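Note that this complex is displayed minus one protein chain, with the remaining chains in position.
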Amino acid sequence: MLRPKGTARRNRYDNSAYFYLLPALLLLAVFIVYPIMNTLITSFKGEYRFLTGDFEGYSWQNYVEIIKDPIFRRAILNTLFIAFVCIPASMAIALFLSLILNSIQKWQGFFMTLFYLPQVTNVIAAGIVFAFMFNTNFGVINMILGWFGIDPVAWISGQGIASSPKLYHQAYARSLFIVFVYTVWQGISLKIILFLSGLQNINKQYYQAAKVDGTSTWRMIRKITLPLLSPTTLYVFITSVITAFKAYAQVVALFGNQYGPAGDDSKMMITIVGYMMDSMGDYLSPGSISKASSAAMILVVMVMIVTAVQIKISKKWVHYN
Amino acid sequence: MKPQSMSNLFRYFLLSLSAAIILVPFYWMINTSLKTNAEILRIPPTLFPSEFRFQNFADAIVKAPILTYLLNTVVVALSVVAISTVVSVLAAFAFARLNFRGKQILFIVILGTMMVPQEMLIITNFMTIADLGWMNTWQALIAPYCINAFNIYLLRQTFKQVPDELYLASKVDGVSNFRFLRKIMLPLSKSTIVTVMILSVIWIWDTYAWPSLVTTKDSMRLVSNGLQNAFTNDSGRIQYEIQMAASTLVILPLVFLFLMLKKYIISGMVKGGIKG
Partner (left out) sequence: MKRLVKTGVALILAGAMVACSNNGNGNVNGANSEQEQTSNLEKAIQAVVTDKKEVSISFWTGTGANNFPFLESMVKDFQTKYPNIKVDFSNQGRIDELTKKLTQNIVSKSTPTLSNLDPSSFPEYINSDAIVDLLPYYTNSSIGFTNEEQENFYPNYINEAKSFGPEGTMYGFPTNKKTTDVLVYNKTFFDKKGWKAPQTWDEVAEYSKIIKEETGKPGFSFDNSYGDAAFKLMSQQWGSPYIAADGTIDINNEATKEAMKFYKENMDKGTFTMPALMPSAGGKNSGDGFVMEETYMFVGAAAGVTFAIPNPASGHKDFEIGVAPVPQQDLTKPIALSKGEDYAIFSNATDEERVAAWLLIKFMSTPEENTDWLVNTGNLPISKAMLDVPAYKQFLDSDKTNPKSYYMAAAVNAAISNDYMTYNKVTVKSSSVSLETGNLWEATMIGGGDIEALLPQTAEKLK
């Protein structure tokens, strides 16, 4: 029996694994998988009444109704904006800052601590702070603009928007901008940390070799740093997009339960989870919980597709060494 | 790497500017939370409170047994941290080191649960808790928080970085899996474990909907329930100074906790993040 014990073991299954997994799987089954199954079933129930549990057969009706609803389409659009505009922008900013951070010697820890602070705040509390910062009369944003001689901007205002498409689009653009600023601020911490860790794991020899050749900084970043950082970039992108698809609390904190400024009847800034919560909030109306469930299922499917596509495309640009 | 195109001074300037922008919300929050109502209504707003009104903080806390709430929060947070860390460490170890049937599928399922909005799970979970007869109990407040896919993922990534050689060597020496986990993996992954713990504390501290649903008695509520009125005012009146004081009360303890443990958190995130 001279064969190394280890290699033999590795190819076999280790049944003790289930012992390690048992607590996690038990909790997962009860508090996550079972509710998801329940949601899936509920999403097909017709005229489902939450209080009594009565319903009339299973069908795709709830899905059809939701997809026909213009507010749901708006919710999808806004969610996509957060996922594919705000996230890449905050990634670019985070990457830029971590490149600088990685290149300095002193104060690195100090700046990292400051940059990490948004991560330890509460989404709702921070959202309320942002809404107040953008207040027309009492907010800091207009105060700063005032220093440069710019008149106060009515950031969150719906005056006249139902009468003129132009005013509506302006109000929508302002609201998107606020969401943009907030999402970037809130998401930047984690991204900086992750990028920085990725940068510090790149073997210094690559740079030294390039330096000998007299390569420019920009070229070094493009040819060495970015490719070697790409696994981190993919990880950051996938997790951020998943989080972005679940956006809800920040929109409510910024714009209130109507998802828009007073005077807006279109739920201007609603997200998919917002749509779900609205249906759920109307739980006494027959069918509303089912609609919420189908919205949730559509969300899950969308996230799954987007994630799969990201992984597929990533094969072209992610370099594993 | 040292980009030569940017002078050192300019780099520090850029970093300071970004840091300042990031800190503006914190500054504005604390600034506003200390102002009087009259000063809030001044146009343009003032950069610094002309007199400090600490009463805003007292006003933000509803007339509720806030000390009981705090104590409850500590009990729940400690329990969750203890249980969920053990649960996550065990599962992460299995995923990182052991071979077993269905490993891939199970891992994908766990990752998949990250895609589901928490808000959707609440209804069913409430019914489960009620069926179990757990209303107004510690279990109801603790159990649903003990499973967290992100924590399992983060720990698995860290565990994977412990060199294979160490594991194989210990196998040769006849060290049991559990002993290996305890004696070698855990000490090597200390910072990630601290991170996972902190994330659980933040989660409990922030959470509002669930505790208010499964408790109907003041004696069982958490600290976030004590601040609810400041966020969602009964009469629809917005009192900015009170809202900001409440936000400060929610955010500051987390910031302090972070500052105390930042060494572990940052390196924990760094370890978990790479090699996606």
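Per-chain numbering from 1; labels A and B assigned in written order.
Keep in mind that, in the parts below, a contact is a pair of C-beta atoms (placed from the backbone, for glycine too) under 8 Å apart; a residue touches a chain by one contact, two chains touch by 3 or more.
All of these numbers come straight from a predicted model, not from anything done at the bench.
Student: Given the contact definition stated above, which residue among A:Y34, A:Y207 or A:Y283 touches the chain not shown here?
Tutor: Of the listed residues, the one touching the omitted chain is A:Y283.
Student: Write down which of B:A20, B:A38, B:A58 or B:L71 is the residue touching the left-out chain.
Tutor: Here the residue in touch with the unshown chain is B:A38.
Student: Have a look at B:M135, B:I184 or B:L261 and name the one touching the chain we're not showing.
Tutor: Within the whole complex, the residue contacting the unshown chain is B:M135.
Student: I need the residue numbers on chain B that touch the omitted chain, in ascending order.
Tutor: Counting only chain B, the missing chain is touched by 36-39, 41-43, 62-64, 123, 126-127, 130-131, 135, 212-213, 216-218, 225, 228-229, 232, 234-238.
Student: In the whole complex, what residues of chain A lie against the chain that is missing from view?
Tutor: On the chain A side, contact with the omitted chain comes from 49-53, 135-137, 158-164, 167, 258, 261-265, 281-286.
Note that only the chains that are shown with their structure count from here on.
Student: Taking each chain's centre as its mean C-alpha position, how far apart are chain A and chain B in Å?
Tutor: Inter-chain centre distance comes to 17 Å.
Student: Would you pull the chain B residues touching chain A in the complex into a rising list?
Tutor: Residues of chain B touching chain A: 1-6, 8, 11-12, 14-15, 18-19, 22-26, 28-29, 32, 40-45, 47, 86-88, 90-91, 93-94, 98-101, 103, 106, 109-110, 112-121, 123-125, 128, 143-144, 146-147, 152, 167-168, 171-172, 177, 202, 205-206, 208, 231, 240, 243-244, 246-247, 250-251, 254-255, 257-259, 262, 265-266, 269-271, 273-276.
Student: Hey, which residues of chain A end up touching chain B in the complex?
Tutor: On the chain A side, the touching residues are 4-7, 9-18, 20-21, 23-25, 27-28, 30-36, 38-39, 97, 99-104, 107, 109, 111-118, 120-126, 128-130, 132-133, 135, 137-140, 142-143, 146, 185, 188, 190, 193-194, 196-202, 207, 216-218, 220-221, 225, 231-232, 234-235, 238, 242, 245-246, 248, 273, 276-277, 280, 289, 292-293, 296, 299-300, 303-304, 307.
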